[in-house]
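Here's the structure, in structure tokens; my notes come after.
What follows is chain A.
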Amino acid sequence: MRGERLVFEDISFSIKQGEALVLRGPNGSGKTTFLRLIAGLLRREAGHLSWRGTDVAEDPEAWRAELCFVGHLDGIKSLFTVAENVSFWARLAGKGDLRIGEALDRFGLADLSDVPARFLSAGQRRRVGLARLVAAPVPVWLLDEPTVSLDVESVATLAGVMKEHRAAGGLIIAATHADLNLDDVKTLALGSRQAS
Partner candidate 1 sequence: MSSFFRTGLEVARRDVRLAVRRAGDTVAVITFFVIAIVLFPLGVGPELSVLARIASGTIWVAALLAAMLSLDRLFLADHDDGSLDLLLLAPVPLEVIVLAKCAAHWLTTGVPLIVTAPLLAVLMNLNFDGLGALILAMALGTPILSLVGAVGAALTVGVRRGGALVPLLVLPLVIPVLIFGVAAIDAAVIGADASAPLMVLGGMLLASLVLAPWAGAAALRLSAE
Partner candidate 2 sequence: MSDFLAMGGYATFVWWSYGLTAAVLIGLAVFALRRARARREELDQLQARLGPGRRESRQ
């Protein structure tokens, strides 16, 4: 439920290590709601979500430590430099600064690291948002339209990063229209009227 609107009902899925689940469906079918629900930003009316066998509700903090959520907005402070932005989110996740350099390199932001974020373009800001995935490695990635405002080369970088993440045993749930040329991908169609 989103406020008073029933967005979708009786949807179930399960994914194992290394797998990716892509959410398909028209606008307003609840892809973002679905991701926010799994992340824990939304309360679910019914059903349960379990991670490695235990229900997520038992220890929400532990579950939040396992996931990284990339939403429509990148949570970037224009007053801070690129490095400061990424390092804040890494430290907030309790991962410290050791992988900041690597994260910036991976997304081609190394030479921009001391530039205040207010000068960045939308694509660059998105890359700074995505750099968190590398700076603070966690098993579960929840990506909401990650390729929005990315140029072709950055999309390729993202696809590479996602492939490595899956190879290392991580898993991804993404809502996207772009085909991220990922192989053996599970899909879940969310259309509030066709589902259930």
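Here is the rule we go by: a residue touches a chain if its C-beta (ideal position, glycine included) is under 8 Å from a C-beta of that chain, and two chains touch if they have at least 3 such contacts; residues count from 1.
The candidates were selected such that all candidates are chains of the complex that A comes from, given by their letters.
These figures come from a predicted structure and were not determined experimentally.
Interface remark: chain A makes contact in this complex with candidate 1 (options 1 or 2, touch as defined above). Chain A contributes residues 2-3, 36, 39-43, 61-62, 64-65, 67, 69, 71-80, 88-89, 91-94 to its touches with candidate 1 in the complex.
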